[in-house]
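Following: one structure in structure tokens, then a few remarks.
A single protein chain has been omitted; all remaining protein chains appear in their positions.
Now for subunit A:
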Amino acid sequence: MSSRRSRQQSSSTRISDDQIIDLVSKLRQLVPEIRDRRSDKVSASKVLQETCNYIRSLHREVDDLSERLSQLLATIDADSPEAAIIRSLIN
């Protein structure tokens, strides 16, 4: 990695490059896009890019799911006899 250059900067660099490399590799394991490819030649920039994309897609999924849940909860509230059954399922 090209981050070796910065070792000369001793002012307030409490974090080592190795630690950063370790963190990036951990992050790489999490993101399925990168995990399934060849793991040797993935640059940090690519890891970060894929991480951003992955988090954005997860956010979208959560938004979609909350949309669905809000609709489902609204329809459930409309039918009052079934609501008791469903509330018992929920609680």
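Simple rule for what comes next: contacts are C-beta pairs under 8 Å (C-beta built on N, C-alpha and C of every residue); 3 or more make two chains touch, one makes a residue touch a chain; residues count from 1.
We adopt the following convention: contacts and distances are computed from a predicted model.
Visitor: Missing chain's UniProt protein name, "serine C-palmitoyltransferase", "Dynein axonemal intermediate chain 1", "IBH1-like N-terminal domain-containing protein" or "Eukaryotic translation initiation factor 3 subunit F"?
Guide: "IBH1-like N-terminal domain-containing protein"
Visitor: Identify the residues of subunit A touching the omitted chain, counting contacts across the whole complex.
Guide: 2-3, 5-6, 9, 11-13, 15, 17, 19-20, 22-24, 26-27, 29-31, 44-45, 48-49, 51-52, 54-56, 58-59, 61-63, 65-77, 79, 81-82, 85-87, 89-91
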